[in-house]
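A short write-up of the structure that comes next.
Omission of a single protein chain aside, the complex is shown with its protein chains in their original locations.
So that you can tell them apart, the chains are marked A and B in the order they are listed, and the count of residues begins at 1 in each.
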């Protein structure tokens, strides 16, 4: 799932400095799961902003609402009433949610409260790690189920580079060398020979090319004409 | 037989080759580079020009190469994958060849985190293995990286790569070397050898696979200026192994040039004892003036006075 992190409250406060009343919109999807933008965090952000503003002599009124998922327009309908009398909307969703709100409320100042970090999973309580670079062209079957695109600092497809030592990346002891992991796993699986093939340059056109990527499922496109 | 470069010829003719390294400056004057080149002129077969080493912005490898060529030193242009995508790499290498560069060393490059622009976006559009393979195809099949034909004047580099016997996983390092050779690497420069025992084990595996027959392996050597420098390399640089005994030897030495002595011993050992090594690459970090002395005292001089017989397109 998408992992995000709340921005420093001072930065968020700065974005709504001139506002008197704001709506804090949480999201019940990924950012709830990663404890960044669900009901609890929305409430914390609201209280912290009010506290900051009260202390600076310019009280702020807050309204909170948590959408089931901000990335779906259907779930935003209940916000329509709430946004009417606020000066700004603070979205506690990922970048997708922020943009969905900005698109829906054309005349409203919509600001992000989170930094959207990556697609990843939980390592332990309070620790998440990136696992997928959303490159659009999965090669995990060639690398033992370990993604060098995001887990190698250089995204090397024919690794490891010369900086790999004792299983760690040259960038630091807290980063596992993805290629050591790949090597170990392929070795354990008896598939080391597959690593001798030279991996060709990646087709990055599937990752970022010509505006936002788009998925189209033909079987879900209604055929209005013949109906 | 036509050779791609003087270095190519020296190696092909069975000379124990000597290369050194020139680090371009952090400014726009070539004076220092030229002085270095003049110093090295009679004692090396070619000199590597690093490409913004440790990700610190410096005068470009290709431009510096043009300067030292004028001093009679054959450059080995270094090209990292960190800063350029496949378009920039090809453009620069066409330019380099047009300027008379004949040797190319392909490498991944140090991560930008270590340099003076840690917030830069790295590129790594290609990795080193891919770069080697595409440059070989450009030369041998006259094709751009995309497959499009180069109608005339394709660049014909003597292609090199690096290998690090001191990084992990150890056994896989030989696999990866083979991958690079398979991809088209003709010469290999290794990471600085301090742990001779490990290097010899590495070479044993290299020989067992006949890789020393398929590419020229140049062992990297470094004269250490002080025991502190040794300790730094031992603990502060990933992918280096510096034995404690060496650190101790430097610490206890009275001679300030003990590092040079060690280096000479290493070269002699490699040259005489380690089969399959075809030369040395002397990386005198911040101690370039030591190279002539090392070459001299290690019995590497004089260098074969090769005429420029390499094929050329000019």
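Structural remarks
What we mean here is this: a residue touches a chain if its C-beta (ideal position, glycine included) is under 8 Å from a C-beta of that chain, and two chains touch if they have at least 3 such contacts.
The rule is simple: contacts and distances are computed from a predicted model.
Matching "Phosphopantetheine binding protein", "NADPH-Fe(3+) oxidoreductase subunit beta", "Multiple resistance and pH regulation protein F" or "ABC-type dipeptide transporter" against the UniProt entry of the left-out chain gives the name "NADPH-Fe(3+) oxidoreductase subunit beta". Looking at the complex as a whole, the chain kept out of the display touches A. Residue-wise, the contact with the chain that is not shown comes from A:43, picked out of A:43, A:61, A:115 or A:176.
When the omitted chain is restored, the residue from A:54, A:84, A:166 or A:213 that touches it is A:54. Among A:13, A:161 or A:195, only A:13 touches the chain left out of the display. Touching the missing chain, out of A:125, A:193 or A:226, is residue A:125. Think of the hidden chain as still there; on chain A it touches residues 8-10, 13, 28-29, 32-36, 38-41, 43-44, 47-48, 50-52, 54-56, 66, 122, 125-126.
We take it that only the chains that are shown with their structure count from here on.
Work out the mean CA point of chain A and of chain B, and you get 41 Å between them.
Of all residues in chain A, those touching chain B in their complex are 153-171, 177, 180, 183-184, 192, 195-196, 198-202, 204.
The touching residues of chain B, when paired with chain A in their complex, are 81-82, 86, 108-111, 113-114, 122, 124-130, 133-134, 145, 162-164, 166-169, 172, 175-176, 178-179, 182-183, 191, 238-240.
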